[in-house]
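I'd like to ask some things about the structure below.
In this view, the complex is presented without one of its protein chains, the others remaining in place.
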Amino acid sequence: MGTSLKELSKKPEILTGGHRMCAGCGAPIAVRQVLMGAPDGVQLVVANPTGCLEVSTTIYPYTSWNSSYIHCAFENAASTLSGAEAAYQSLKKQGKIKDDYRFVAFGGDGGTYDIGFQALSGALERGHRMVYVCYNNEAYMNTGIQRSGATGLGTWTTTSPHGTESFGKTQNRKDMTAIAAAHNIPYVAQASISHWRDLVKKAQKAFAADGPAFINVLAPCHRGWRYPMEQTVELAKLAVQTCIWPLYEVDNGKWNLTTKVSKKKPVEDYLKIQGRYAHLFKGEKHGEVLKRIQENTDKEWEKLLQICGAE
Amino acid sequence: MAVNFKDINKTVALVGTDAVAEAMRQIDPDVVAAYPITPQTAIVETFAQMVADGKVNTNYVPVESEHSAMSAAIGASSAGARVMTATASQGLALMWELLYIASGLRLPIVMPNVNRALSAPINIHCDHGDSMGARDTGWIQLFSENAQEAYDNTLQAMRIAEHKDILLPVMVLLDGFIISHAIDRLDLVDDDVAKKFVGQYKPEDYMLNASQPLCVGAFDGLYGYFFEFKRQQEEAMRNSVKVIQDVGKEYGAVSGRPYDLFESVGLEDAEYVLIALGSAAGTVRSEVECLREQGLPIGMIKLRVFRPFPAKELAAALAGKKAVAVMDRSDTFAGGMGGPVFIELRSALYEEEKRPLLVNYVYGLGGRDLPVQLVNQAATELGEIAKSGQVKQMVNYLGLKE
Partner (left out) sequence: MNWDIKDIKDWDWRKHPRGGLIRDAGNAKKFKTGGWRSARPLWDEEKCVQCLICHIFCPDCSIKTKDEKMTGIDYDFCKGCGICAYECPHDAITMIDEAEARKKEEAEEGRA
């Protein structure tokens, strides 16, 4: 399977136009790139937890999915899909169906890091053959920009607002990709919609894995991050270039840095163009937080380089 | 041609959980997703062993919570599999939102629920608070008096759920410990008979149909057809009354044990009637029969089907009776309205010109025993109500320390 843009342009679109995600949304870009990594000739079952992607792609009586699809609730995309996968294994083994299927979930960070965490961990531990993709926009965007476990330090959201007594979110995000890797599943990766070839390759590996795979894809949301909508891909790129969102994979336990960053940009380059960090650049008051974000980013980056055996 | 049911049935001694597991083995579902909880655990343990021993084709998914058990059941059923799970008490409560989703998506999932009290304080023993709390979730609910009925109900539940006019999930209810953990004598039908009765599941719409991919669980947020879907569900529930009766008759024809919406003792000449469901029905029946031998005009109804609530049928059966006592193994905390069975029966009788007097006995919460003396007390009080035409206390607590 190739990953040239010419080859990818020939892949049939599983997600059709006519979906009602916001103009300039990063999530459908993530979905399209991941599904371009799905093998040819197989059928798909797609699952969503409740979230932007779900409410915008399956508004009855319309579905944007050229495949089978299921939405059950918010915290259970992984368990719902594990049931579908279990059904497939059972029916296939009994000779009741003949087609080949792959199972893929697309959950937001709320449905993945927070409320769907237990169901995801259970599904990964049980070893269902499914690809779980987190389209990560670092907050609950469907309900209007509330903080999640994926929201970074200092970020403004409607439930981590800044004010005289607050600089925005006071906690660091959790490292969901590493947590997924700790399940010792065949394939885990962190990706970004800006690095499409890297993501498509990762999706190909994830679909090929004989067991669960997890991909955490940064998919910026201009409504929640407060930047001009045409810059969605640009923001995703800057997150990689500043090492706030490093790209790597854990392939059968082996950690590989998949995108080297030789000239790391300062985090300010990424933060200052987003309204959700504007308060950090006004006056001296919150300047300390910028320093902490840079320090955390450097520390995490160094740690990753070490684990990957990279320089 | 007369059927010799002795050849078909095999008499065994089993605890209730194993009786249910035997029914599950005969059904041989494609997927079982379950999580252990007292007193349901023994069902999934026994079934897991059946899987391990290759006695079923089932893909058994040992999920990490009841929430995931029902979620996986929903995913598997949507995919086109015949699916079962089992739970109790807190587990059922944790499934809460998914119970509505299973019925709303019209998935024929069958779930034995071993009735156990809901916390707090934490209590592992029987009452019906768990499944009564789920009475408006759109599930059909079949109560069992003993291990035999738990087994029979499980086999019938699959047929009812998968009926093309129904396609609703079904809960089979059996009392925690009293039925689940007590060894009982029961008859199991032959494997071949059971399999033929249950039949093959051929879903009409399912996700693993490559010729027609299916979107399950679409969002109804913008145009608003939710109301229409709920009306469809209600229609299916109404249709299920006849299907439950037909399946009960058909089961009788193959097993020698016919089933209906409820069964009764002495209704033809009784002036006052006790109503119970679950294992208490056995105690009530023995006391009622004893009192009838003494010449008292008492009768009883054992309610098997709580959802759909057989309102018309119960009203007809109780027409002309002087007084009726409803035994409830749970409370509604409605502030003096009584237990759920009482409230619903009271509503069912409202249209009747000659309504019997009604009294409610809430009993057995958290596994409090129901000795025959307490049934006798209720029967005696009911006799007095029938005689005097007066209800002094509408809601009573039977066996409460007071």
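Should a chain be cited, it is by its letter among A and B, assigned in written order, with residues numbered from 1 in that chain.
The definition used in the following text is that contacts are C-beta pairs under 8 Å (C-beta built on N, C-alpha and C of every residue); 3 or more make two chains touch, one makes a residue touch a chain.
Note that this is a predicted model, so its numbers are computed, not measured.
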{"item": "Selected from A:I179, A:M229, A:I273 or A:I307 as touching the chain missing from the view", "value": "A:M229"}
{"item": "From B:K6, B:R231 or B:K312, residue that would touch the chain that is not displayed", "value": "B:R231"}
{"item": "Residue among A:G18, A:G144, A:P161 or A:G253 touching the omitted chain", "value": "A:G18"}
{"item": "Absent chain, residues of chain B that touch it", "value": "104-107, 167, 205, 212-218, 220, 223, 225, 227-229, 231-232, 235"}
{"item": "Touching residues (missing chain, whole complex) on chain A", "value": "5-10, 13, 15-29, 32-33, 36, 57-69, 193, 196, 229-234"}
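We take it that only the chains that are shown with their structure count from here on.
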{"item": "For chain A paired with chain B, centre-to-centre distance based on mean C-alpha positions, whole Å", "value": "43"}
{"item": "Interfacial residue positions of chain A with respect to chain B in the complex", "value": "43, 45, 47, 54-55, 58-63, 65-73, 75-76, 79-91, 93-94, 96-97, 99, 101, 118-119, 121-123, 125-126"}
{"item": "Touching residues (chain side chain B, partner chain A) in the complex", "value": "30-31, 33, 57-59, 61-65, 67-68, 71-81, 83, 97-98, 101, 207-210, 213-223, 225"}
